Structure formats: C-alpha cells, structure tokens
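To start, the structure under review is shown below, and the notes come after it.
One protein chain omitted, others in place.
Lettered A and B in written order, each chain numbered from 1.
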Amino acid sequence: MLDALISAEILRTGVESIITLVPESRFRISENGLTSRAVDPANVAMVSLELKKDAFDSFSATESEAGVDVSKLYEILKMAKKGDTVELLVDEDRGKLEIRFSGLKYSYNLIDPSAIRKEPKVPNLDLPARITMKSEDFKKAIMAGEKISDHVVLRTDEDNFYIEAEGDTDRIVFSLSKAELIDFTPSNARSMFSIDYLKEFVKPISRSEAVTIHLGTDYPARFEFDISGGKGKVEYLLAPRIESE
Amino acid sequence: MLDALISAEILRTGVESIITLVPESRFRISENGLTSRAVDPANVAMVSLELKKDAFDSFSATESEAGVDVSKLYEILKMAKKGDTVELLVDEDRGKLEIRFSGLKYSYNLIDPSAIRKEPKVPNLDLPARITMKSEDFKKAIMAGEKISDHVVLRTDEDNFYIEAEGDTDRIVFSLSKAELIDFTPSNARSMFSIDYLKEFVKPISRSEAVTIHLGTDYPARFEFDISGGKGKVEYLLAPRIESE
Partner (left out) sequence: MLDALISAEILRTGVESIITLVPESRFRISENGLTSRAVDPANVAMVSLELKKDAFDSFSATESEAGVDVSKLYEILKMAKKGDTVELLVDEDRGKLEIRFSGLKYSYNLIDPSAIRKEPKVPNLDLPARITMKSEDFKKAIMAGEKISDHVVLRTDEDNFYIEAEGDTDRIVFSLSKAELIDFTPSNARSMFSIDYLKEFVKPISRSEAVTIHLGTDYPARFEFDISGGKGKVEYLLAPRIESE
C-alpha cells in the first residue's frame, strides 16, 4: 500500500524512464521508497528506477508489490502542469491505482504482478571507463549520429570520450576532452550500441543536468542519471551490438 | 449588405465557433449586428453566433441574408495577425464577400442561402443546473476524458460539478466544488455527451475566459461563452447520448 504526495514532474520523469522500454512494470514499495526494474522484450536493455522516500512530499507505505500500466500512468501525468503536486495511491487490496491533481481523479486497475515478466537480476559488470557529461551534449551526439547510421560507437582513450557514427560515405565524430567532461575516469574502452535505444534514453536523460556512462569493451554499458538532485535515480543497462566487419 | 470593420480576432473566433459544426452557414445581417445559426449534419449539435453592432469598429448594414462558405473565410482569417483590423464586405447584389487586411484582398462568391440547410428553431429547454467555470478547467477535463473514452458524463449535485469518463478498466473524474466554480446554480442533473463534439467546442471556448453550462438530466445541454467581453456571444446546444447499461 502506498499513499503519497509527489511533484508531478519527478513522478513523470521516473515513469518516462520505464516506458522507454516496457508499457507495464512492477512497482516495489517499501518504507524506503518506490523502485521498479524492467527489461525490454528484446532483452537488449534494462531500466532500474529508484524514487527514495525523500523524493515524496509525504509518504506512507507498507511493503508490497503492484503491477502498473506505466504507459497509461504517463499519459495522465502528461496533463499535469509544472508545479502540480500529485497524490498517488496504490491499493493492492482494492486492486486500484489512483492519482489526483488539480481537480482530476484518475483511477484504474492494478495488474497482477505475476502476469508481468519477472524482474531481471542486475549482472555484475566490470566497466573500467566512467564518463560524466552534460545531458545536452549526450543528446546532441545521439541526434547527430542518428542522421547517418542506426548504431554508434562509444569510445574512450586516455584523454577523450568519443561518440562515433559511420554511414556509407560519411562519418560523424563527437568528441569531448577531459576538460570538457564533468568527470572522467579514463581507460581504453570501446563498444557499439543501437541508436534506437539511446534515442529513447535521451528523453528522460534530458530532464537531468548530467549523465554518467560506465563503459567497457564489447560489453554492456551503464547510463545513470539523477532525478531532482539525487532524490531519485535511473540506471539503464544496454547490451552492445556485435561489430561485423 | 454589410460594410464593416472588425478586429480579425473577434471575427475569427465567431467564424471558428460555426465551422466546428458546418462548413457553410447563413449570415443574418441587420442594423443590430450579425447573427448565424446552424445545425451539424448529424443533428446532434446547434450553434448560435451573435456579433452585436458593438463588436464592430464601424458598421453599415441593411437587413439581408447571405450564404457564406465559413470554412474558407476561417482559412483566410487565420492569416491575419493579432491586432489586425479586417474590412468585411457582404454584397448580395454582386453575390460577393470581400475581406481586406494589411494589403490582402480576398473575394469570393456568396452561396444562395436557399441552398444551405434551413435555420433550426431553438428549442425551449428547462435546464435546472447552471455551472460557470474557467475555460481552461473545461478544456482540461475534456482532454483528460478523451484519453480513455469517447463520451463523458456531466453531472451536478448540491455542492459539486463533475465531468466523468469511464474506460474499460479505468475512470477519470474531474470535480469542481462550488468554491472552485465561478458561478453555480446547483441541482441534481446528469447527462452524457459525445467527446468528439465537446472537443470541437473547446477550441473557440478556449478563447474566452469562462464558459457557462446549462444542464438537465438526459437532456440537451447549453454551452455559452462571450466573445470580447460580451460584444459577441456563442451558444452551443448539444444532444445527450443515450446511456445503455
């Protein structure tokens, strides 16, 4: 059971980070906050959302699990205005989720959690390079890469981070030096990823100032960003594409 | 015959209120102003537009009736900029409507009024509840209802006004208390309406601060709003949908 007040913007960003991969997910509710984790149908990407108790203006919960149509929830939250506070009620006993803001009450059925694909385990990954960059730089690079290819290479050397895309006769390289990055743990790492997924990640990432990327070689990468200064947190794990050359 | 100057915005809102239902309508011109009334092809909704002489910056008219392609007129008026004044000339003798603003002169043929469906009589309706609310609240409720259904219930009790929509497994209730309404004559009223029509009404209604709804039970409702502080007036009458349960 959850009965909480939260800024519509914070909740919307959290829900948005999930619907980039799946339309339905399990909400795990505890006295520490709300978490959700899901894998996309193609098994290529995983999202972990955490909204700490701190992220809520008021928070009353008992430990439980609820299946939520996050896609519908997002549609409703899009109607909230900047600054709106939302009341979120998750009631497994009645099988209902209710959300209220500015005169509007939206209620709908919870989904049996067992009908939703099981939560994935988070694999243990050793990712040597860590890059923290401005979200708008990340967005710019992905949008540029998309113009000429359906995949990009993320790469680091000792001094720079590169996002590279290659078309039939053209090539885009977006590079940021150590000084242009917010934070940088250098290493020689290089993996290739599908732009379709990265483009989806860009949407919620753009609501944060910065994104941190953990990168290895021909290995999954992890993309992390904060919601509302650390009150919430999102992690994407994305499998690499195999380079065939 | 009509030869008049009018703010492009006022005329555009008036014309917009008609084209939500029909592409052609009859303009009734008298020394008191311009009126038009039309019913949509499905006989579900009626619009009455009145632009008083006061709504015009200059007004010279003789009593007459003209058939006007309001859909075309709206397209042209969309090109006017905020603050533009429009010269409107309706000349039945020449069979022409002319409109001029900022260097542009648009002229086109009037339609034989007898070729346009006859003006409806306004039925006498006894509608006990009257709700005056902010246009933006009305818009919000209709847009929310549209997400899950193709019809909404408008309902009042002694203390509140409700707009309700029901989907397969979900439900939206938008409620405003007496204190949140601009004006309220309470009663127990309840009728169901098609969202497709209400969505169309929302467009011109949004150009006004407030809308007044007259409501009965399983009965048509009347939606009224002012143009430019009462210089013009629009009334929609909308037939209820029969609830089958």
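FYI, contacts are C-beta pairs under 8 Å (C-beta built on N, C-alpha and C of every residue); 3 or more make two chains touch, one makes a residue touch a chain.
All values derive from a computational prediction rather than experimental measurement.
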(request) Looking beyond the chains shown, say which of A:Leu176, A:Leu198 or A:Leu237 touches the absent one. (result) A:Leu176
(request) State which residues belonging to chain A touch the missing partner chain. (result) 137, 140-141, 143-144, 147, 167, 169-176, 180
(message) For chain B, which positions touch the chain that isn't shown here?
(response) 72, 75-76, 79, 102-109
